[in-house]
Every structure is written in structure tokens, then in C-alpha cells.
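First, the structure itself, so that you have it in front of you.
All protein chains of the complex are present and in place, except for one that has been dropped.
Per-chain residue numbering starts at 1, and chain names A and B are given in the order in which the chains are listed.
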């Protein structure tokens, strides 16, 4: 099996899976009916993309596991998503901040992944770009509304950005599998996206009158399967049925 | 306007409805027509919104990715349906937040069935199959109701609703064709959702206060008892295909009537839940009120931003 490619796909897919799962928790609890529908749409887009990736991973693994086995039956240490996406829905400010900080990265990433030598990955990227462009538009618009809205909203979105900032640097780390994939022209060299990312993020934050955090202390670990304490609970829900009723079809 | 003039208008109004003409929001209408419609449409909208909660409860735990996206899409549709219906209601001159207030204060009702808990995955199947099935029976006739905005909203709702029931039945089918444990889960869900689904079609005709007037205004085409019979007659064969047993020892085909006879419904339970004492009434309201209150600063921020943008635009123009 092409171990590096398999790991590489999981790295991409797990981000969207966990973020989609987080947004799924929100459904029915949004600040307005219209916003509820919008957040669910983003969740649906992400989970749709996820299925494409895991189906591909299942094909590469070729050991009888299905997309669901791969998505739902790994141990926590085997999930490779970044720490950012597993952060909780503390309030709508955190939801938007997390979305925005991820969307800007996600869109840049997919734009590069489109050029991959791997035709399946490139095709998934091309298909996903339109959806993710919309996500970025949605979250950037809300960043501006909350930043330049009321005093309360500015202070809330500022706290969310401050708190989540520490998870942004990890987006640009390369794992060993990533490095191999980059060298083979399959993977994206995310280190090259970093400068552009912070410029774009800073521009929008400034427009939204939100202060760009100055902290230089960053967290990492998700890409190596070392997660925050939130992750176990996310997986408890995600894996509940598959673990409780093994080997059944639904 | 004199009493006689009003009486005259009312007669013309009733004649229009009898001719199958639609009533549009700005047309003259009797106050009672307006109030009845506000009550029924908003109750319907609230049911969609509260109905998101029992199913939303399983989104994070859906057993496969395919089921997860399908369930998410379904719950999202319910939000959409709520929105169509609130909009239709607003054309009668009442705002959405007043309607929310009525819901949150307990003044407005919603379908009682959503006050039951969803305790296993099979409940997603049973709700789609039975609850949406009963809802469709209620809703299809409303596509030709007399109030234009309501009828148009219902056309849209019914078009989208058909996938919900199929989704539910498919979930049940998969369980019934699965392991004994899965089939047992399906039977258990049917046992718990059967009677509440029958209650969902409303009190018996002799206990129903609104039926006659509602018939005239085409808010109802059939009585509650007729709808219930229709639901039972169409659902029993579907249960047979699944190999499940309807939890009613008195259920029996009546050759003469060409329908199923069925057992006594526990109306005490129905009224207990309607009056706010079902298993989840309090949780459901807490969830709705909580979402609305936690969203207040967000809604305020968006308004403040919109106003600032508007001011900036106006300044630029000067």
C-alpha cells in the first residue's frame, strides 16, 4: 500500500470531517434560522468532500475497509486533523473565527492541490474549490459584521481570534508523509502558503477592526495525532454506533 | 363600517373561497380568518423548528457518513420549511420575533410528537417513516388551501418532504434486513412512535373544536379521524413489508369497511403532553429559548454593521 499517500489523504480528510462534525452539533441551535441553514450547508459541503477523500483512501488501503471504517474506526492517535478544527463551539464568535481561520487556509490549499500529479486528488480539489470559496466569503463577511458591529460583538470576536490564533501555525507544518508527497509532486508544500495566509487574514481582520494577535506561541500536535482534550469527546459521538454495534450495515 | 357592510363583505369573502379563489395578504379578510391562519401557520412553523431538535440529537452520532449527510440535509430542510412558513405567516402582519415570543412563552403550540425523546438510531427511521408520513397526510391537502402564501409554502414543503419519508423508511428497511439486534431496535422504535404518531393527527372529531370552520376555509379537507384512518391503512402494509408488528392487539382488517379497526388511543397521555408535561417539553423549549438568547448579540451586531455600512455609503454619496 502507498502508505504515505494514504496518510496524506487522511490528513486532508480529517480536517474536514472534524470541522463538519463540529458544525453538525450546531444544527438547530444557530443564532437565527437563516444562519442555522447556512452553517449546516457548510457542514454538508465538508462532509461531502470527506466522503470523496475516504473513498479514495479506502481504495489505496485496499484491505477491505470502507470509507466509514476509515472515518469512524481509528483510534484517536490515528486522526491527523489540525487542532484548530476540533476547538469547541464556545459561541458564535468562536464558530466564525474557527471557520474563517480554516477557510482562508483551506482555499489556498485546494488551489495548490488542484495542480497535484495525483489525478483523483486534483479532481476532488477542483470540485471542492467552489464550495470552499463560498465558505470563505461567508466567514469573512461575518468576521466583518462581528468585528465592526457592536462593542459586545467586537470584544467577543476579538477573544475568539486571540484564543484560536495559537492553532494557526500548525496549518503550515509538514509531516514526514507530507514531505514525501511534496517531493513526488502529489502534495502541497504548505510552508509556502504561510506568508500569503497571514497577509490575507490580517487584511480582513483589519478591515473588521479586529486586532491581529501578536502572540508568537503556537500549539501543534494534531498532524501527528496528539490532540487537545476535546478530541476524545468528538470521537465518542462520531464512533458511537460503529463501536457499539460492530460489523453492521446501516 | 356598519355591521351590515361587514356582514356583506364576509358573505362575499366566503363565496370567493367557495369558488376556490385564493385569498392574498392585502385582500380584505374577516379578523377571525386572519387570527386562525396566524395560529395554524405559526403552529406549523414552530413544529418544524422544534422538530429539528429530536433528529438533530443524532447528527453527530449517525452510523455512517452517508446517513450523516442525509440526516443533516433533512434537518436543514426542516429549518427551511419553518422559514417558508414563518414568512407566509408574516404576510398576515405579525413579525417573526413576536411569533418566537409566543413559542418561547408557551402561548403558541407545536406538534406534541416532538416532545418524545430520540433514544436510538432507529428513531431516525421511525420518525421519517411515521411522523413524516403522518405529516404528509396532513399537509398535502394544504397545498390547495385558501390563503395564497400558505398554499404556496406548502407546495414547496410537500415537494421537499417526500424524500424525508423515504429516507426514514430506508433506515427501517436496512435495520430490518440487518442483524437480530438491529431488527429489535427497529421494532422498539415502532413500539414507541406508533401511538404518538396516531395522536399527531389530532383529537377525535367530537373533541376537535376547529374542524368545521377549518373545513370551510380549506385549512382542512378531511377530519382528524378520516386522516388517522388513512394513515393507519397506508402504514400497516408498510410495516408488513418490514416484518414489524404494529403494537396494537386490537388492530384488525375490517372487510366490510375496507379499513383497519384499531385500539383505543390514550388521550390522557396526549393531553398531558399538549399541556407541557411530556418527556421533553422542557428541554425542547430550553433549547429554543437558549439558541435565541445566545444569538441576540449576533443579530444585534449584524444590524449595527448594516447600519454603519449604510451610513458610510450615504456619506460617500455626498
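In this text, a residue touches a chain if its C-beta (ideal position, glycine included) is under 8 Å from a C-beta of that chain, and two chains touch if they have at least 3 such contacts.
The criterion applied here is as follows: contacts and distances are computed from a predicted model.
**Student:** Name the omitted chain as UniProt records it, choosing among "Spermidine/putrescine transport system permease protein", "Rubredoxin-NAD+ reductase", "SoxAX cytochrome complex subunit A" or "1,2-phenylacetyl-CoA epoxidase subunit PaaB".
**Tutor:** Record says "1,2-phenylacetyl-CoA epoxidase subunit PaaB".
**Student:** Of the residues listed, A:22, A:145 or A:223, which one is in contact with the missing chain?
**Tutor:** Of the candidates A:22, A:145 or A:223, A:145 is in touch with the missing chain.
**Student:** Sort through B:188, B:225, B:283 or B:300 and give me the one touching the missing partner chain.
**Tutor:** B:300
**Student:** Have a look at B:153, B:172, B:273 or B:287 and name the one touching the chain we're not showing.
**Tutor:** B:153
**Student:** For the chain left out of this view, which of B:35, B:95, B:144 or B:234 touches it?
**Tutor:** Touches the omitted chain: B:95.
**Student:** Using the touch definition up top, pick the residue from B:11, B:27 or B:212 that touches the left-out chain.
**Tutor:** Result: among the candidates, B:27 touches the missing chain.
**Student:** Of the residues in subunit B, which ones touch the absent chain?
**Tutor:** On the side of subunit B, residues 24, 26-28, 76, 80, 83-84, 87, 90, 95-97, 101, 152-153, 156, 160, 296, 299-300, 302-303, 305-306, 309-310 touch the unshown chain.
**Student:** So that we can see where the missing chain sits, which residues of subunit A does it touch?
**Tutor:** Subunit A touches the chain not shown through residues 32-34, 37-38, 41, 137-138, 141, 145.
The rule is short, and it goes like this: only the chains that are shown with their structure count from here on.
**Student:** If you average the Cα atoms of subunit A and of subunit B to get two centres, how far apart are those centres in Å?
**Tutor:** The mean C-alpha positions of subunit A and subunit B differ by 35 Å.
**Student:** Can you check the complex and tell me which residues of subunit B touch subunit A?
**Tutor:** Going by the criterion above, the answer is residues 49, 52-53, 56, 59-69, 72-73, 75-76, 79-80, 82-83, 86, 121, 171, 174-175, 178-179, 181-182, 287, 290-291, 294-306, 308.
**Student:** Okay, in this complex, where on subunit A does subunit B touch?
**Tutor:** Where subunit A meets subunit B, its residues are 21, 24-25, 27-37, 40-41, 43-44, 47-48, 50-51, 54, 67-68, 71-72, 91-92, 144-146, 148-150, 152-153, 156, 234, 237-238, 240-242, 245, 248-250.
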